[in-house]
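All protein chains but one are shown at their positions in the complex.
Order of writing sets the chain letters: A, B and C. Residues in each chain are counted from 1.
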Amino acid sequence: MEFTYKDTKMKGVLVSISEGNLNIKLVNGYNLLVPGSSISDINIIEKIQQNQITGETSKPLEKGTRKVAFIGTGGTIASRVDYITGAVKPVLNPGFLRESVSNLSKYTLDINLLEAVLSENITPDDWVVFARAVKEKLSANDGAVILHGTDTMSYTASALSFMFQSLTGPVVFIGSQRSSDRPSSDAFLNLEGGLEFASSDLGEVCIAMHENSSDDRVALHRAVRSRKMHSSRRDAFHSMGTKPLGIYENNKVTISPEAKLRGEELILNEKLETSVALVYFHPGLTAEDFTAMTEGKRATVIMGTGLGHTGTRLYPVVKDIMDRGDHVLMTTQCLYGSVNMNVYSTGRELLRLGVIPLSNMLPEVAMIKAMHVLANYPEEDFRNTMLSNLRGEMLEREFLQEDY
Amino acid sequence: MEFTYKDTKMKGVLVSISEGNLNIKLVNGYNLLVPGSSISDINIIEKIQQNQITGETSKPLEKGTRKVAFIGTGGTIASRVDYITGAVKPVLNPGFLRESVSNLSKYTLDINLLEAVLSENITPDDWVVFARAVKEKLSANDGAVILHGTDTMSYTASALSFMFQSLTGPVVFIGSQRSSDRPSSDAFLNLEGGLEFASSDLGEVCIAMHENSSDDRVALHRAVRSRKMHSSRRDAFHSMGTKPLGIYENNKVTISPEAKLRGEELILNEKLETSVALVYFHPGLTAEDFTAMTEGKRATVIMGTGLGHTGTRLYPVVKDIMDRGDHVLMTTQCLYGSVNMNVYSTGRELLRLGVIPLSNMLPEVAMIKAMHVLANYPEEDFRNTMLSNLRGEMLEREFLQEDY
Amino acid sequence: MSSKVMVGLEIHIQLGGRKLFCNCKTESSNETGKTVERRLIATTGESGKYDPAAVYEKSRERSFKYSLTDNSCLLELDEEPPHNINPEALRKALAMSMALNCKVVDRVSYMRKIVIDGSNTSGFQRTSIVGFNGYVETSNGPVGISTICLEEDSCRKIEEKNGVVHYSLDRLGVPLLEIATEPDIIDEDHAVETAEIIGKKLILSGWARKAPDAIRQDVNFSMGFGRVEIKGVPKLSTIRSAISYEKERQTWLAELAPKFKGTDWERIKFQDVTEMFRQTKSKVIARNLKAGMSVYGTVLPGLAGFLKNGSYKMGKELADVAKLFGSGGIMHSDELPGYGVEDELPKLQELLKPGEGDGYTIIVSTPRIIGLIEDSMKSRLKKLERMDLPETRVVSDDGSTHLLRPLPGGERMYPETDIQSIPLDAILLENAARIIPKSEEQLISELISSYGISKQDASVIISSGKAQSLKEYTGLLQNSKLATRIILQALPEMEKKTGETISETELLPLLEEAGKRKWDRQILERALDLYFVDKLPLANLLSSEMIKPLEGDELKSMIENLDSEEPVDPKNIVPRIRAKTNRPFNPADAIKLVREISQ
Partner (left out) sequence: MSSKVMVGLEIHIQLGGRKLFCNCKTESSNETGKTVERRLIATTGESGKYDPAAVYEKSRERSFKYSLTDNSCLLELDEEPPHNINPEALRKALAMSMALNCKVVDRVSYMRKIVIDGSNTSGFQRTSIVGFNGYVETSNGPVGISTICLEEDSCRKIEEKNGVVHYSLDRLGVPLLEIATEPDIIDEDHAVETAEIIGKKLILSGWARKAPDAIRQDVNFSMGFGRVEIKGVPKLSTIRSAISYEKERQTWLAELAPKFKGTDWERIKFQDVTEMFRQTKSKVIARNLKAGMSVYGTVLPGLAGFLKNGSYKMGKELADVAKLFGSGGIMHSDELPGYGVEDELPKLQELLKPGEGDGYTIIVSTPRIIGLIEDSMKSRLKKLERMDLPETRVVSDDGSTHLLRPLPGGERMYPETDIQSIPLDAILLENAARIIPKSEEQLISELISSYGISKQDASVIISSGKAQSLKEYTGLLQNSKLATRIILQALPEMEKKTGETISETELLPLLEEAGKRKWDRQILERALDLYFVDKLPLANLLSSEMIKPLEGDELKSMIENLDSEEPVDPKNIVPRIRAKTNRPFNPADAIKLVREISQ
C-alpha cells in the first residue's frame, strides 16, 4: 500500500493492526508503528496472501540410517516471532532444521508434533501425554528427542524419568534459550548434540543443552539432577552437584560410565498423585501459612534451610500432618549439598516427628518423586522408596566442585 | 564412679542419662552409652561439679585500638556440643576467641550477647531486636560484627540492610559452617576477616564467610546479593551473579570500589509489614494452592520460571490480588539472571495484569524488601520503590561468571 | 544506459555515555582475557525468505571469537535480553532529528537487522527509525534526510585467521545515530559539502564519542546500474576519491559488458596445478605451499587484455572474490610472467589451453575453498555481464573500493520482539527539543560569555568538538583560561610529543587533582608532561618533587646562592634557575626577588 504519514509519502506492507496502531513494513525493511488516525491517502496496491508472508518452502527431510523419534511439545526451541503481539510464541516447525543442523542427514526423524504448550503452562497431566508419546515412538526408534521449553524442562524430564521404570533407548529433552529464528540461536547446536545423544546406548531421561557460552560443547544432564540455574544464559542448565552425564564436542559424544544403559524392556508407570505440596521455608513463614499450604496434601516437600531445618513454630503442623497419615519430606533450599538432620538438635527433633530426610535430592525432583511414589507403590513402602535411589536422583558421593 | 558392665570392672564419669542410657566417660576418654539395667556394682567415688566439666577459664580479652561492636545472636559460630542430646546447640561464649583469632589484639570488642536464637527460628521480630542492638552499639564503635547462624543469615542481613537507610560503619554478619569446638572450624578465619571488614570504611550490611574450601580467603558479600548455596561447605555463601564486595587475604582487606562507604548519619526504619508471601511456582501448583498461599497477604513474591513466568491458570488469582489492592512481584526461581517479561507473550500478559518485574533481585530479598517498603513508604510509591535499587539488591550489569 | 550520478550518504555517529540497551559505558575497553566462540546460522526473516547477504555469509562458514571487555556484559554476549533503552541516547537522537528538520515517529519500534558476519553476537543489529523526511540546505539546494535511526554499533574486528574472525565486544551496543540522506547529491564536491554540514551539527552537539572512529560515513552510489553501498568511509577526502573511483569503475564495466555477451563462463574450472610449482621461484607461492596449500589454475574465457590493461581491471574484480574466501588474491595472465612466476607458464598454458582472447589465472587456496571461489567467480562474471552491479563495497585508504558482500535486502529485517515499542509522548519530545544542538554562532557567543575567552579561541574549540571538554575542564580546574590553554595548546603539544591521542579517561583524574590542589599553569603543564610523556603513574606524580613549585624562601635562597656564585640580574635569572632545577617556578616571582636582592 501507499500512504501519507506526517506529510511523507510512503510505501509498505501492512503487517498487522493492534491497539489502534498499524504495523507497516516499509520497503527499506523497517516496521513503522503508526496510529491509524495519523495516516492518510491510503492506496492499496496489492494484497499479499498471509502464507506468502509467513510460509516457508518445505523440502522433505533427508533420510539417514539412525532412527530417532522427534517429539515436539513447544518451547523456545521451536518458537518463532508472533507478528501480532510482537512476542515470541511457540510454533513448531521442524523445517528450520534442514538448513541449520549439520548432522541431520545421518538421521531419519520419526516426527510427532504434539499440541504446543507453553512450558510454564505444563501440568502433571501433560507429563502423562508426553510419556505416552515417548512410549509409542520408542520401540520403533533408537531413541527420542523431545523439544521442550526450558522453563519447566527439568520438571517434565524428571517426571518422565520416574514414570519410565525401564527404557529401551535414550529420551533426550532439548531446549533453547535463544529462539531458533535468531542467527545466534543455541537451538541448532543443542539439536545436533541432542540427536547424537539420542542415538547412543543410554537408557535414561536426560537434558541436552549448551555446556558453556560458546557454541562448542553440549552437556547431557541426568534429568533428576538437572536444574535451570539462569534465566537467560545458554548454559542455564546444570548437573547439580555433579558432572554432566555426557558431552558432545567436535562431532563426538562422550558418555560417563555412570550412565544407565538401555534396557530390554520399556516399562511406563504413568500414574501420578498430584496432591503434593512444595513449601519454601523462610523466616516470615508462619504456622498458619504452612497449614494453608499443606491442607489436604498427601505429601509435603519442605525446602528447609541449611542441612534441613525449619522453625520450631512449624512442628505442631508437621505433627498434625503425620497424625493424619500424610508425609513430610525434607530438602534444602541451598540446592547444593545434602540435608543431614543429625547435626543439630532441631534436625533430630524433626526426624523424631517422622520427617523424611532426602539427602541431596533436589526439592523439585523430590516433589515429583513423591507424586510418582504415592501413586505407584504401597503406602507402607513410601518412606523406603523415597529414600531409595531410583533414578540417580541422589548423589552417592559429592566432590569439591568449583562451579556450584 | 566405678561400675561393672558385662562382667568388666570400669571407671568413669557419668556425663548424662538420656532415654534409659547412661552416658559414661571412661578414663581412656571414650564415652560409653550403656542401658542403665546392664550395669551393676556402682560405686560413686566423687561428684564432679558441673562447672568443673564445662567451665572455661576466663582471662579478660585484650584491648586493642580498633573498636568493634560484637553482637551475638547464636548460630554454629558460637555453638558447642550439647552433652545432653549429643547435638550441637547454640551457646555463646566469646572466650574461645582469645586463643584462636590471630588479630584479636588489635581490637577492643564491645560485646552484647543477645539471647541465643537458633537461626532457623529467627522471625522478622528478631530482625528488629538485632537492628536495635546494632543501632545502640554502632555510634560508639568503628563497626559491628554480628554472630549469626548461617541458615537464615542472608535473610537477617538483608532485612537489616533495608532497615538501615544509612549507616555510620560496616555491619558484618559472621557465621560458620563448622562449629567452633572443632579444630577445623571456619569460625576463626571468618572472625579474623570479619573484624577487619568491620573496621573498614564500609557503610553496608554484609556477610563475611570463607571464599573457598581453603583457610586462606574470606569473602565479603553484600547482604542483599548473598545466598547460602550449599548446606555444608565452608564457602556456602555466594555473591549471586556478581563478585564479592571484599576479600580478606594475607592479613589484608581489599574492598571493591562499588561498595558504599560509611555515612554521616545512622538512620533506622524498623517497621516491617510481615504479611508478604513467597510462592515457589511449579507445574503442580494449582490456582487453589496459589489462592491459599496469598490470601490476606499485602504482597506476594512469585519465584516464577525462567524469565518470570507462571502458568496462565494463576492469572485469575493474580487479577483478584490486584483488584483488592495488593501486589504481585516477579522473581526467578533460576536464582541467577534477571526476569524479563517482555520476551514472551505470557510475560507481557502478566505485566499487563500489573505484576511488578523485579529484574535480578533475589526472591528472598524481594520478599524482605516488600516487607520494608510496605511499612515505610506511601502505598502509591510501592511499585517505584520496589523497582528502585535501594541497597544494591539489583545488579546493574551482569557478567559471564563461570562459577554460577 | 548510464544515467546521471546519484549519491546518498549515511553518516554514523557513536554517542558517548552508556550503551544503548545495557548499563555498560561506551568508553574504556580493557579485555578481561576471556573469550567466547560462536557460530551464526542464517535464518529467515519476517517474510520467510533468506536474505542474500546472509546466505552469502553462510557460504563462508566462518566462526567467531569474541573478547570480553570491561565495558561489556551478558547482553553483548547475547546471553540476556536487552534492558530498557538508554533514555539519554533516545533524547539525543530525537533532538538531532529535530535539528535536521525531520518528522519524528509516533512510536519507536525496534527491528532486528540480520548481520551474520559475526559483528553482532546476536546475528542482528537492533535499529529503529526515529526521524524521517528532513533536509539540510546546501549550495546545490536542499538535500533530503530520508531517515535517522538509532542503532547499536557492532563489534570491533581484531583479526581474521583460519576461518575464525576475532572481535572485541567493547564497541558492540554503543548507541549509533545513522543519518541517511536521499540520493540528492550530485557529485563529489556536493557529497563532501553535505557531509560537512551534517558533521558540523554533530560536532557542535558534543555528543559524539571522543574516539577516532566515532564518525563513519557510508556512500550510496548509483549511475543507473543499481545501488552500490560503499562502507566505512572515514574521512571527507575519502568520500571524494571513493565516488570518483566508483564512477570510473562503473564506466569501464559498462564499456566491457557488451563484449562479454555470450561468453561461456562455465569454462572457468579450477584445476590443481600444485605439482608444477614445486620448484617455483615465486616466494609467495613457495611460502603458501609450505603451509600446505595448493595452487589452482583456470582459463578465464574472453578476459585476455581486460584483466589489467589501462582502465580495465577485471583481474581486481575477480581477486576481490578470492580474497573474501581468505585467499591472498590471484595472479592472472595480464600480469604474468611476474611475481617470480615464469618457468611454469608454458606447462600451465599447455594444461589450461587458453584460446584466442582467453586469459587465465592461478590462485593459492585449499580443496575445501576452491570450489566456493569458482562458483562465486562465475556468478560474479554473470552479474557483471548484465551490469547487475548492486553490492556492498568497502573503501581503502586510497579511495579504491572492493567487494564486501551482496547488498542486503529488506528481508533481513524483522521486529525486535524483546523490546516493546516506545511511544514518544509530549514530555519526551519537549525534553528533546530543549537540547537541540545550537548553531555555531550561538555556541561561540555562549562560550565567550560563559568562559571569557576570545572569539577566535571559542571558534577553534567548537569546530574541534571540544566545547564539552571546555565545560568539564573548567569545572575541574575552576579556571576557564587555564582550561582553554590546556585544550588549545598543552594537549595538542602533548599529542605531538607522544604521537598518541590523549584519552579523557586518563586526563580527567589528573585535572581533578590539579583543581583540588589549585595548580597554576606551570605546574599543570609540568604534570601533564610527566604524566603523558614520562608515563609517571598519577600517585607517584602527586608525590613527586618535580611538581612542587619552587617559591618563597626556597626560591629566595636559590637566588641568593646563585648571586653568591656570580651576581644575578633580572635578565639572566630565569635561565640560571632553570639550569639548576627541574622544579617549576614563577619567573615573575624570581625577577621580583632579584630586584629586591639587588636593591
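Simple rule for what comes next: a contact is a pair of C-beta atoms (placed from the backbone, for glycine too) under 8 Å apart; a residue touches a chain by one contact, two chains touch by 3 or more.
All figures in this text were calculated on a predicted structure; none of them were measured in a lab.
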- Task: Please provide the labels of all shown chains that the missing chain touches.
- Result: A, B
- Task: Just name the one of B:232, B:305, B:342 or B:360 that touches the chain not displayed here.
- Result: B:232
- Could you tell me which of B:34, B:111, B:287 or B:353 touches the chain that is not displayed? B:34
- Residue among A:187, A:307 or A:373 that touches the chain left out of view: A:307
- Note on the structure: Contact residues on chain B toward the hidden chain run 5-8, 15, 21, 23, 25-35, 38, 52-56, 81-83, 86-88, 96, 99-100, 178, 180-185, 188-189, 212-216, 231-234
- Item | Interface with the undisplayed chain - residues on chain A | 307, 337-338, 340, 342-343, 348, 396-400
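Quick note on the criterion: only the chains that are shown with their structure count from here on.
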- Which chain pair shows the largest tally of C-beta contacts? A-B
- Query: Taking each chain's centre as the mean position of its Cα atoms, how many Å separate chain B from chain C?
  - Reply: 52
- Note on the structure: Note: chain C sits from chain A at a C-alpha centroid distance in Å of 44
- Task: For chain C, jot down the residues that touch at least 2 other chains.
- Result: 36, 74, 77, 79-81, 417, 420
- Query: Residue numbers in chain B touching 2 or more other chains?
  - Reply: 307, 337-338, 340, 342-343, 348, 400
